[in-house]
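Worksheet for the structure shown next.
Only one protein chain is missing from this complex, and each of the others stays in its spot.
Letters are used for the chains, namely A and B, taken in the order the chains are written, and counting of residues starts over at 1 for each.
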Amino acid sequence: MATWPENRWYVAAYSSEIGDELFARTICGRPLVLYRTSDGEVVALADRCVHRRFPLSQSHRVDDTIVCGYHGFTYDAGGTCVMVPGQKRIPRTARVPAYQVVEQDTLIWLWVGEGQGDPTDIVRVPWLDSPDYTSVRGMEPLAARYELLVDNLMDLSHETYLHGGYIGTPEVADTAITTEADDEHGIVYVSRHMDDAACPPFYSESTGLHGRITRWQDIEYHPPCLYMLHSRIAPVGELPPPNGPDDKAFHVEVNYAITPETEHSTHDFWMVSRDFALDDQKVSDFLAENNRTVVLQDVVALDLLEQVIEGESDNYQELSINIDTGGLAARRILNAMIGESATPTTATAQSAVGAPAVAGR
Amino acid sequence: MATWPENRWYVAAYSSEIGDELFARTICGRPLVLYRTSDGEVVALADRCVHRRFPLSQSHRVDDTIVCGYHGFTYDAGGTCVMVPGQKRIPRTARVPAYQVVEQDTLIWLWVGEGQGDPTDIVRVPWLDSPDYTSVRGMEPLAARYELLVDNLMDLSHETYLHGGYIGTPEVADTAITTEADDEHGIVYVSRHMDDAACPPFYSESTGLHGRITRWQDIEYHPPCLYMLHSRIAPVGELPPPNGPDDKAFHVEVNYAITPETEHSTHDFWMVSRDFALDDQKVSDFLAENNRTVVLQDVVALDLLEQVIEGESDNYQELSINIDTGGLAARRILNAMIGESATPTTATAQSAVGAPAVAGR
Partner (left out) sequence: MATWPENRWYVAAYSSEIGDELFARTICGRPLVLYRTSDGEVVALADRCVHRRFPLSQSHRVDDTIVCGYHGFTYDAGGTCVMVPGQKRIPRTARVPAYQVVEQDTLIWLWVGEGQGDPTDIVRVPWLDSPDYTSVRGMEPLAARYELLVDNLMDLSHETYLHGGYIGTPEVADTAITTEADDEHGIVYVSRHMDDAACPPFYSESTGLHGRITRWQDIEYHPPCLYMLHSRIAPVGELPPPNGPDDKAFHVEVNYAITPETEHSTHDFWMVSRDFALDDQKVSDFLAENNRTVVLQDVVALDLLEQVIEGESDNYQELSINIDTGGLAARRILNAMIGESATPTTATAQSAVGAPAVAGR
């Protein structure tokens, strides 16, 4: 049984990553080759020739087909083999699986599971593709299971200790959180509202605020893949007006796409969108560099934890406290989704995002 | 159960590789130390001291004996211990296994199995040691199971895609093959006769033929170890005369010895013998360099395939077509040989090369 939910949408790549070149990436244990056809459609095929399993990503693109680099089996964009060497007849079974892809909000989403997914189930991330926001982004490979990244992102108290001098200040760990788990819709909310906090360099350098601030962190996690941190920064005492725009505050949308590569590695996609200094390249460069540094601090810590976990017995008993409420809720929902995907014979399994909660969950 | 046939002859080394120095090589999972005694005989002993398993290859040669580098146990060329430290009495069981070796045609053949092998079972490769041929050769270590090299060599359609610009032209993949499996004698024949083909650089540079050619590939595989490709190159329309010498054609004998090192690695011995330009060092250098490049292209592809196979489930269903007939016949014969070697209690098992086919094989 997979350790991630099947029959779900996962981010496979950024739109900008996929072009004419054959692009190899493993998503949820499935080796894939991706490319963009001459009319701009993104194609995702299983990265194994049906003949002797040679990776198609190590092969040659000719027009919109892939010609296997070993013996020349040739596949069209739907995965159907259209040429084999040494004979005219092409076996009917000569086809590689083609994966359903939806390109939306500058992201390439992939359906991982049985049959076809419902594209309307994909949560929108509008600021990534909006003129009202400017975004920076990156992807860091993580040599750790995706659950460790979920834990990491659901409990931001670690900003104080792991990211001090970047995005952490003492108030993050000191301020209590509120957590709400919407098991029915599969969403976990964690909020931490700091009324009077130091402004960490990540925000002071980008906004120009150097005094004490009001800092709100509102997490919205849609398991398994999409994590949103709605961040609001304003001078101390500046609250959102009851009417009219919240234009005395700075808003940053920090998004992560958490996509398992294998059971022990993860694609850590990170995106930072802001509603201020939209055309200021210096701010963009600073946020990209600073956030990448923060992500790499996580990568070092989580890669180390993965080694710890792999090297030690499974019956280790962790101790959880209040800060872990969001992470534990996320685990519960993920486990329920994994339970559903282990029995994919009912229609429910394929639209589980909107399904009623399983009894007893 | 081993994945290769036991009770068979395998090439352990080229004659030129074995001299005064202790030489370590693992053959079919057996770590060996090889050297040549003062009277020129090649010795192959198990590479493990009987005392504490220290590798004899990491030890010292003194006259025709090996003195273990850890505690000084000393072995003669027959593997018998002739000195132990600190006492006069040498235990009777103090001996390491000595392997039967036959040096013939510039190759060192090793009997892998029970008892003694019959040297007359070894297939001759006369051109390697004939004044009528000039040979170049090499050995590339392969981080892949030997079966992948057998597959590779039995289906030369891959020359078009993997070795284009070296030995591949479109006609190789386009031309149908004929296959004949002699299960009784354990030989597979695959032939591809191209009547009108482009001349690839490998042959145009070495023969001087730059126009269209008649190109014959006649494979003769003697599982498990010896692969022969009889290659005939001539101007288009030039066929072998019914009588008299075929002296308008160029003949190249391409031989491979396919020797398992472990279940996941292989010694890829390659030899190219020609009957033309015998004294032309430039041709020798060119063929050595060009063929080594081709072999390394195979090494890259097969090492990659080994990783694919090790990382994925065993129940993958390959798709085979006409070009695979020779490879499938080779697998069938190899599996029958492995089946025989799993029950080595009968005399048949030790002379299986010439034995009548097992019923039902």
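The definition used in the following text is that contacts are C-beta pairs under 8 Å (C-beta built on N, C-alpha and C of every residue); 3 or more make two chains touch, one makes a residue touch a chain.
These numbers come from a predicted model, not from an experiment.
A.B. asks: For the chain left out of this view, which of A:24, A:239, A:304 or A:342 touches it?
C.D. replies: A:304
A.B. asks: Can you say which of A:6, A:47, A:76 or A:151 touches the chain missing from this structure?
C.D. replies: The one listed residue touching the chain not shown is A:151.
A.B. asks: For chain A, which residues lie in contact with the unshown chain of the complex?
C.D. replies: The list for chain A reads 151, 155, 157-158, 160-162, 173-177, 301, 304-305, 308-309, 312, 316, 318-323.
A.B. asks: For chain B, which residues lie in contact with the unshown chain of the complex?
C.D. replies: 31, 48, 50-55, 58, 67-72, 84-87, 91, 93-94
The rule is short, and it goes like this: only the chains that are shown with their structure count from here on.
A.B. asks: Would you kindly tell me how far, in whole Å, the mean C-alpha position of chain B lies from that of chain A?
C.D. replies: That gives a centre separation of 49 Å.
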